[in-house]
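Here the complex is missing a single protein chain, while all its other protein chains stay put.
As written, the chain order gives the labels A, B and C, with residue 1 at the start of each chain.
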Amino acid sequence: MSLMVVIVALAELLDGETRANMLLQKPNWYQQKRQCCAQLMKGRTMQKYSGFGLLKHSLSHHENWQRVWRNPTPKKHYDAIIVGGGGHGLATAYYMAKEHGMTNIAVVEKGYLGGGNTARNTTIIRSNYLWDEAAHLYEHSLKLWEGLAQDLNYNLMFSQRGVLNLGHTLQDMRDIERRVSANRLNGIDSQLLNGQEVQDLVPILDCSKNARYPVMGASWQPRGGTARHDAVAWGYARAADALGVDLLQQTEVTGIRRKDGAVCGVETNRGFISTDKVACVAAGNSGTLAKMVGMELPLESHPLQAMVSEPIKPILDTVVMSNHVHGYVSQSDKGDLVIGAGIDGYLGYGQRGSFNILEHTISAIIEMFPIFSRVRLNRAWGGIVDTCPDACPIISKTHIKGLYFNCGWGTGGFKATPGSGHVFAHTVAKDEPHPLAKAFDVNRFTSGKLIDEHGAAGVAH
Amino acid sequence: MLHIYCPYCEEYREEEEFHPHGQAHIVRPLAPESLTDEEWSQYLFFRKNPRGLHHEMWVHAAGCRKFFNMTRHTVTYKILETYKMGQQPSITAEDTQ
Amino acid sequence: MSNIVNVQSPLYHADFESLASVTKEGGVSLREAKLLGHLNLRGNSDSPEFKNGVEKALGLTLPLTPCTSLQNDDATIMWLSPDEWLIIVEGGQEATVEETLRANITGHFAVSDISGGQTILEISGPDCIKVMQKSTGYDFHLKQFPVGKVIGTAFAKSSTYIRRTSYDSFQLVVRRSFADYFWLWLQQSSKEYGLRITL
Partner (left out) sequence: MSQVNRLELGGRINRHKTLNFTFNNKTYQGFEGDTLASALLANGVDVVGRSFKYSRPRGIITADAQEPNAIFQIGSNDASTIPNPRATQTELYQNLVCNATNGWPNVDFDLMETVGKVGGAAMPPGFYYKTFMFPQSMWMSYEKIIRKGAGLGSSPLQPDPDTYDKMHHHCDVMVVGAGPAGLSAALAAAQAGSRVIIADEQNEMGGSLLCSTQLLDGMSASAWVANTLSELEQNENVTLLPRSTVFGYFDHNFLGINERRSDHIGETDSNGTRQRLHKVRAKQVILATGAHERPLVFGNNDVPGCMLASAISTYINRYAVVPGNTLSLMTTNDNAYKAAIAWHDAGKQVTVIADTRPIPEAGTEGDLVKQAIELGIKVLFGHAIINVKGSKRVKSVEVAPISSNGEKVEGEVVSYTCDTVASSGGWSPVLHLSSHTGSKPVWRDDIQGFVPGKTEQAQLICGGVNGVYSLTQVLNEGMQCGAKASQAATGEPAQEPLADQEPSAALELSAELEPSAGKKLSAEPAPKLKLVEPSSAPVIKEPVEAPAMALFHIPHVKPTSRAPKQFVDYQNDVTAAGIELANREGFESIEHVKRYTALGFGTDQGKLGNINGMAITAKSLGKTIPETGTTIFRPMYTPVTFGALSGSDVKHLFDPARFTAMHSWHLANGAEFEDVGQWKRPWYFPKPGETMQQALQRECLATRNSVGILDASTLGKIDIQGKDAREFLNRIYTNPWSQLAVGKCRYGVMCKEDGMVFDDGVTSCINDNRFLMTTTTGGAPAVLSWLELWHQTEWPELEVYFSTVTDHWSTMTISGPNSRKVLEKLTDADVSNEAFPYMGWIATEVAGVKARIFRISFTGELSFEINVQANHGLHTWEAVMAAGEEFDITPYGTETMHILRAEKGFIIVGQDTDGSVTPQDLDMNWVVGKKKEFNYLGKRSWTREDNQRSDRKQFVGLKPKDKNFVLPEGAQLVFEPNQSIPMTMVGHVTSSYYSACLGHSFALAVVKGGLDRMGQSVFVPLADGTTVEAEICSSVFYDAKGDRQNV
C-alpha cells in the first residue's frame, strides 16, 4: 500500500503528469487540466493534491495542509441558495459557480456536508436506463464521472469495473434485450451476455441449473462501476468552496420567504438570508420544504437498507445486480462486500428498515454466490429515499418564481450526482430547464407523460 | 420489525404477515370525469409524506386478508393505533403537537 | 375407458405410504389428512339469517371470536376473518354440505368448494413445536395459542392456517401448489429431531 504512494509520487516527480499522458497520446489533456485548475483557483488558492504533494507534506509532518473548505458566516444576501449539502446540492453549487459564473451563492445544510444518502448508498454507477429521457440524463452523468477526479482535483476512486444485471426468466431476458438495445442506440455501452458469458465474467457466480432461479444471461455495462461516496461530496465541496461558494453547515432552513409570487429569502436557525433563487436539493426532506410554500410533491420517503460484510481478499471484480432474486453486490477497494436491498414498503425517516428485508437480501446473495455463506456481515444501515411514482426524479421549476426542486431520485441518486448537479445548475442559473431536464418536470404527473423506470430501477441501487 | 395489532384478528402479529398500502383515507372521487387533470393527478400521485404521524393503510395479507388503517410515527416507527376500515383515527398529528 | 378414477392428493408424489413403513422413530410426526372436503364460507356475521342458517346446516355454531374454531363429529369450522370461515368435512361430502348450506342460508353469502385446492398436514410429536417455531413467527405458548385456536400466518416463505389440536399437535391448511414446498421445508426443519410419517 505505502509502496504505491511512493511509486506514484516518484512518477509524478520524475516526469510529471504528462508522462503517462504522452503514453496515452492525449496531447491536449495537460492543457485542459491546467485550464480547469486555473478556473478552480479563481475563487481562492486551492492547494493542489498529488502524490508528490503527499511526500512533500510528509516532511513537515502534514502540519501545513490547507482546510478543504472554509467555515463561513452567512452573508446577508446571496444570488442563490441551494438547500441541501449532499452530493447533488454541492454538485449544483459547483457547476453554478464554474459554468454559470454564479459565485455569490451558498449551500445551506442542516447537518454536515454529504451526511444523507451520499454517505449511505452502495455507490453503484451506471447509465443503462431504458427510456431515452432517463438514459440520456444518466449517461450525461456517467460522462461527467469519467473526468471528475481531474476536474475536482480529488480522487473519487471512480472504478469502471462494469455492472452486470442478471436475467433469470424469459421475461427478464426480453426486458434486458429491450434495455440493451435501447442503450446501444442511445450510445450507451450496454451488451447482452448469455449464461456462459456471464459465468466466464464472474466465475464465482452460481450459473448452474440447480439454482432456484438459474441465470439465463445478463446485461453488461463495462463503463459502469463504483466510486468512493464520501469523496464525491468532499470533492465537490472543496472545489465549490474554492470558487467562492459559502458552505453553511449546521444551518437549517425553517421557512421560505416570498414576495409578489417570487422567492426573496430563507429563514434559518442562523437568521434570515435574502436571495433571489432557492434551489431545493433535499431528497427525503423535499416534502418538508415544499410544505413551507404550500406545495405538495408526488414523493414518498422510504427506508432503503444497505450492508457490508467484513473485508475479504478481492474476489469479485464487477458489480452484480439481480432484480429477480432481489439483491446486488460489489466489492469495495477495502475488501467489503457492499450489498443492497429493496426498499421497505412503508414510509420511514428512521434511517433503518425491517430485518426481514435484510434476511431476504442475504439469501439472495447466497442464491447467486453460494460460496459467500461463511462470510460475515459486519454492518447494516438505512437511508431515506424519496421515490416518485415512476421511479424517475423531479428536476423542475415551480409556479413560484425563483423556487426550484431537484428530488425524487429514489434509489438511484448517487450515480446521477454530477449529471443532476450539472443540469440543475443550468435550470436554476438560466431559469429554464436544461434540455436533459425538461422531461423531468413535475407537470408530467398531470399530463400523464411518466417515464416508468421501475424495470431499470427494479432493485434498489 | 414492526409488531402490528390486527384490529380484525384482535391480536399482535409479525410484520411479515402484512403489506403496507400507502396513505390511508384516500377517497376515490365520486365523479372523476368532472375533475381537472390537476385534480385527478392529485388523487393519483400526490401523497402526504410526513415526518411524524402518518395514517396509512395496511393489509393483513397472510392472515385475515383485511385492509385496515394505522397511525404510525415515521421516525420512531411507533404504532399509536390500528383501526378498522371505515373508522377514523383517534390520534392525529394535531393531538400530539 | 376405465371407470376407476385415480384420486391424488397434493402430496401424492411424496408417497407417504412407503415412507410410513420405513420411518418409525422421530420427535416429529407428519400425516397428510388428505382428500377431505374443504369449503370456503363468506357471510356477514352480524346477520342472524346467516348465522342461524350455518348453524342449521352444520349443527355447529359459527365461531365469531377471532381465531377460533369449533368442531363436531361431522365438521370443523375455522374462523379465517370476520366474514370468512373454512369448513372441513369428510371427503366426498363437500357437495352435499354446500347444498345444505345454500338451502339453509338466505341473504348475502358465498360458498366455494376448494377441496381440490388444499390439503391438511397434521404435525405432532414432542419436537413439533420447535419445528413450528422454525417456520413461523407466532407464539406457540399455550397461553397465546390454546387448543382449538386457528391462525392465518406466514409460514417460511409461504402462508398457511394453523390450528392447534392438542398441546403438541397442529393442523396446517396448505394450498395444493405449495404442498411440495411445505413437504421440503418440514423435512429440512425436522431433520435434527427425526421425522416420522404416519398414515
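Just so we're on the same page, a contact is a pair of C-beta atoms (placed from the backbone, for glycine too) under 8 Å apart; a residue touches a chain by one contact, two chains touch by 3 or more.
Note that the structure is predicted; figures quoted are calculated from it, not measured.
**Student:** Counting contacts across the entire complex, name the shown chains the missing chain touches.
**Tutor:** A, B, C
**Student:** Could you tell me which of A:Q249, A:S274 or A:T288 touches the chain that is not displayed?
**Tutor:** Only one of A:Q249, A:S274 or A:T288 touches the chain omitted from view, namely A:Q249.
**Student:** For chain B, which residues lie in contact with the unshown chain of the complex?
**Tutor:** These residues touch the chain not displayed: 1-3, 5, 10-12, 14, 21, 27-28, 31-33, 35, 37, 40, 43-44, 57, 59, 61, 65-67, 75-79, 85-86.
**Student:** On chain C, where is the contact patch with the chain that was removed from view?
**Tutor:** So the residues of chain C touching the unseen chain are 1, 3, 5-10, 13, 35, 40, 42-43, 60, 63, 65-72, 83, 108-118, 130, 133-134, 136-139, 141-144, 146-149, 156-158, 164-169, 175-178, 180-181, 184-185, 188-189, 192.
Here is the rule we use: only the chains that are shown with their structure count from here on.
**Student:** Can you check how far apart chain A and chain C are, centre to centre, with Cα atoms defining each centre and the answer in Å?
**Tutor:** Once rounded, the distance between the two centres reads 52 Å.
**Student:** For chain B, which residues are in contact with chain A within the complex?
**Tutor:** Within the complex, chain B contacts chain A at residues 1-2, 15-16, 19-20, 22, 37-38, 40-42, 44-47, 49-51, 54, 56, 72, 74-77.
**Student:** Note which residues of chain B are touching chain C in the complex, please.
**Tutor:** 8-11, 13-14, 16-17, 60-66
**Student:** If you look only at chain A, which of its residues touch chain B in the complex?
**Tutor:** The touching residues are 285, 287-288, 296-301, 345-350, 354-356, 386, 389, 445-448.
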